[in-house]
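Missing here is one protein chain; the remaining ones are kept as they sit in the complex.
Coming up: chain A.
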Amino acid sequence: MRISTQWLKDYLKLDIPADELAEKIERTAVEVDGVIRPDEGQKKVVVGHVLTCEPHPDSDHLHVCQVDVGEDEPLQIVCGAPNVAAGEKVVVALPNSWIGNHTKIKKSKMRGVKSAGMLCALDELGFDEKLVPKEVADGIFILPDDAVPGEPVFGYLGMDDEIIDMSVTPNRGDMLSMNGTAHELAAIYDQTPNMPTVDLHEDEQDDATDQLEVRVDADEHDVPMYKMRLIKNVTIKPSPLWLQIRIWNAGMRPINNVVDATNYILMQYGQPLHAFDFDQLKNGHVNVRLAKAGEHMTTLDGEDRELLPTDLVICSEDTPICLAGTMGGLDTEVTDATTSIALEGAVFDAVKIRKTAHNHDLHSEASMRYERGIDHGMTETALNAAAAMIAELSGGTVTNNVVIGRDEDVQPTTVTITLSKINHVLGTTLSVEAVADIFKRLDFETTVAGETYTVTVPSRRWDIHIPADLIEEVARLYGYDNLPSTLPTGQPTIGKLNETQQVIRDSRKLMESAGLTQAISYSLTTEEKAKAFALHPSEVTKLDFPMSSERTTLRLSLVSGLLDDLAYNNARKEHNVALYEEGRVFYSQPEQVRPKEIEHIAGAITGSMTKKSWGVAEQPVDFYQIKGIVEGYLKSLALDDAVSYVATSDHPEMHPGRTANIFVGDQLVGFVGEIHPNTAKAYKVRETYVFELDLTALIALPKERQQYQPISKFPSITRDVAMLIDDTVTNATIVDLINDKGGAHLQSVELFDVYTGSHVPAGKKSLAYTLTYRDQNATLVDDEVTQAFNKVLAALTDELGAEIR
């Protein structure tokens, strides 16, 4: 809502700079987007009087004008506008002037003829094209005859106004009008506003109710009030300049005297009005009802619209002629030929109008106000004000009586509140008088009994109906700056992370210490990517009405998003990337309306994790590097059950020979491995290793009870074994066997060498382990160890076919 400060002066004595006023509004009522000064940055633009206007010798459309700009000598200005003519008062941008959009005008020559300045159209003065009246859109603007040559032009066009652009919140629909804003400022500055009065003259000989019949078939909820006035013998023409100025400074385009009058009253009272060409109504009969499925109507913008059963429509007899509260119809539009006006002043249900505006994508000044509610108590007044204004501007007469389709008994709301409640909620120590004074400034009739206020809220503040609403009024007018600043008292509480939150935090730190940087990717992706890398099969959760084909489905894995991140980096020549993400995946649950949200943690590494530097070669990441990260991380979780890595070729997106499922005990908790070369190609990434873990499951698993292990005082003895063994025998098998046969004193088995290549026979590999023996309670004897070690060697040979070296 744009508030003209010049218009405001009709209501209030405000000798306050516009910026200060804007700040006050922002601190007390609603947000302000800024103060608009239409003449800002413009200089030396004056009234000119075209003395002579001759055709340009070398052009078929240019004219050479001698223009009196209040100086001794007239200026010669070449003008291409079709409407330039001698005798007109025009807008002259003098040489070296600044006009709209930071444009400087200099002396120049046009086709060989000197031109000292420019005659201007409104858009050249910075007017938004949408606000320029159509009849002056194609030419220069003609000023009134009494404009004085040489005077700055800004005052003639309302460009010296300062306009406060308010961003009105949905609860303050009352401020979408000059009247409402004036009431608000009156309360802020403790003034009594000078509100407009209506001076209506009705033609007592001519009764509207004889000629216009209004029926409302819609129910009282949808249409609580519907009234019309009939105005006859109107002449449609452009509005006087003062009205056009108010209209365009309010951000609307002047159309003609009738439409401008309805818009002016809309701005003034906040009451949407609609003018119909009365002669286009069949038999003077109007009906208001819900549309029927399949009905069509052409709106003012020329669009043929299929109506919905939720649309309220105004019908002429039974033909829809207007989408109620949203947009009029083309058939009953006020045109230059119109002579009689049927003027509507009505109240429509906010939700119905909202649906219509939404469904037809028709958001108008009227619909915006109906959606937020309007002052039911002011509808008839506004209707009368508009009728009087139309009659005055168009030379018409207002017929006798309002034609009432439906009327409503509008009563003020009474709210009771105590002083202690106000002080209790605000933390203030306001006195009875101080609060009473705020209600008085708001012009709310109030009776005080003890410390209880009974407040009668006028219909213009329909947003107020419960005590909390009054508390807000007191708070903002008292001033938020004046509130004390304290902290909550009362019973102390403990703030502490729960186990899940703590593990998530610790996990992040562990990943970062392992060299992985935290990524936050999008949860929404394509259906294909959402399904990729899922740990367990699941249906996906899809948006009903996505915004783009890239973001349609909630993810089932984090790896998929991390690969997108890697691709983004790769495309920017960042080839060494190590990322992890902690976040939710969404498993659809067939019997539930909502998916199950599971915390996952995943990582992806590509390139090298250490930078190439002097003396350090880049070490390309590999399976064992990412596995090491996972192992280290899982170790820190201190899981009670053993972690095992089982080769798998079940994940279609993963390398079938370089992927392991990760189990804790029997429970599958994740996987680790290299992504399939085809996956890499599809995601546009290089060789990449990933892991994905179900963190929710890991958190729920039993944890090891940590207990101190005494450090043995007795020395350990180690034995190394190197063996040649079939390539197909896994490390896990060998270690299991050694542990199984190792005897009571075997403490640990460490792999220290793996070799495959030209020095071993094909199909074989060489492995070497260190076995450490220790007795907690005595010094081990060499023989004992040798005996135990020989058993291991025998088992390796007999059971696995190892050749001990």
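One rule holds for everything that comes next: a residue touches a chain if its C-beta (ideal position, glycine included) is under 8 Å from a C-beta of that chain, and two chains touch if they have at least 3 such contacts; residues count from 1.
As a working rule, contacts and distances are computed from a predicted model.
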Protein name (UniProt record) of the chain left out of view, among "Heme exporter protein C", "Sn-glycerol-3-phosphate ABC transporter ATP-binding protein UgpC", "Phenylalanine--tRNA ligase alpha subunit" or "Cytochrome P450": "Phenylalanine--tRNA ligase alpha subunit"
Which residue of A:Val148, A:Val616 or A:Val646 touches the chain not shown here: A:Val616
Touch with the omitted chain, as defined above, among A:Arg508, A:Lys703 or A:Lys741: A:Arg508
Touching the absent chain when the full complex is considered, from A:Asp304, A:Asp481 or A:Glu591: A:Asp481
Hidden partner chain, residues of chain A it touches: 26-31, 169-172, 350-351, 354-355, 371-372, 424-428, 466-469, 471-472, 475-476, 480-481, 483-498, 500-501, 505, 508-509, 511-524, 541-548, 551, 554, 565, 568-569, 572, 574, 577-580, 583-584, 586, 593-595, 597, 609-611, 613-616
